[in-house]
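For this depiction, one protein chain was excluded, whereas all remaining protein chains were kept in their positions.
Now for chain A:
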Amino acid sequence: MPNLEHPAYPADDLLHLESLVPCRESQVSTLLSIFGERQQFSFPSIFIYGHTSSGKTYVMQTLLTTLQLPHVFVNCVECFTSRLLLEEILIQLQGCSGTEQTSPVRCDTLNDFVRLFKQALATQELQDETLYLVLDRAEQLREMEANILPAFLRLQELTDRNVTVVLLSEIVWELFRPNTGCFEPFTMYFPDYSIGHLQKILSQNHPPEYSADFYAAYINILLGVFYMVSSLEFLWFCLAAANERDTRKLWKNIEPHLKKAMQTVYLREISSSQWERLQQDGGEPGQLKGLSAHTHVELPYYSKFLLIAAYLASYNPVRTDKRFFLKHHGKIRKTNFMKKHEKTSNHLLGPKPFPLDRLLAILYSIVDNRVAPTANIFSQITSLVTLQLLSMVGQNDQLDGPRYKCTVSLDFIRAIAR
């Protein structure tokens, strides 16, 4: 591994930085060489992408804070409108200089933003240094106004200041590129951590009571189980949960625990704190019912029938209604054959929309006794829609014969029909 070297920064800082970002040295050095020295103009925009938990945000943040580069760090998910985003940047910029200006900024358009941005930079001692504007989760920018993304990409040119915009995203640049064309940023890829990397990262943080070698071996085992399925964050958690009890034991002792943890906590069947309590009490996770254990939904009598009728209406073609639901239909032998054939194909196709009248007609034929078309029945249909068991298709006009779809699975219907 090459040591980080850069003439602009003190060697101590660089060494410290290197220890903080294991396995990402090459990316960091690339970034450093792009950044250049503090007062040098850098590339106008840099686009960094990579899969979840490949250290994009962390590397950027550590890099900027350790080297004490002036920067603004914004998470785009948090700023759900362009105004919030722009104002957030300006507020952080004001805070950057340390001069407490609490006057509320109002910034509705990008034009204002450029003006205010220039002002903000002018009032501070940042003119001779590159300002880094990091936009995390940059894929959100695509959903804002069309001019936001292109403008950020050439902010250096628009403001005529020493600024570099860094976009962080999980998706590739090709999905960003607007139709109208734009300034192409410098793209950079952060590859996934390999298993060796993970081992290195995780073993950095060993608890003091165990030796580093022992802990590394333990992590090795852990990775063997979880590497295929889980993300870095989850591994952190597993370490925490299983650690206190298990490290002294052999692999065979650990394995069942880990498997249980994987089945339950990873799928969020039970919460991590519940798991911890269980571990402390030494209980079995079987005592706690997971989320998916409560699948049964109790429904009122007619709601059940409505749901069943909706299911039938969704998965049976209209022309079979007469055969299935009328008393004197004839041709029974053929029906059975047809039914089987159609069922498989219809389940692959998914639910089809059906009008309200058909639903009611099927309901009347599957319920034994007479059903009065009271308001209660109709309100039940609506409440099934709010419970997401049915969904309304094309909500244009209530009078125009509303159409519904049944969204529940065959298993659910089977459970209800029992």
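In this section, a residue touches a chain if its C-beta (ideal position, glycine included) is under 8 Å from a C-beta of that chain, and two chains touch if they have at least 3 such contacts; residues count from 1.
Operating definition for what follows: contacts and distances are computed from a predicted model.
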Among "SKP1-like protein", "NOP2 nucleolar protein", "Origin recognition complex subunit 3" or "Pc22g01510 protein", find the name that the UniProt record gives to the complex chain excluded from display. "Origin recognition complex subunit 3"
Contacting the left-out chain in the complete assembly, out of A:L14, A:V28, A:I46 or A:C79: A:C79
Among A:P10, A:P178, A:G196 or A:P300, which residue is in contact with the omitted chain in the full complex? A:P300
Which of A:V114, A:L158 or A:L389 sits in contact with the chain that's absent? A:L389
At which residues does chain A meet the chain that is not included here? 52, 75, 77-81, 84, 87-88, 91, 104, 106, 207, 231, 233-234, 236-237, 239-241, 243, 268, 270-274, 276, 289, 291-292, 294-303, 357, 372-380, 383, 386-389, 399-401
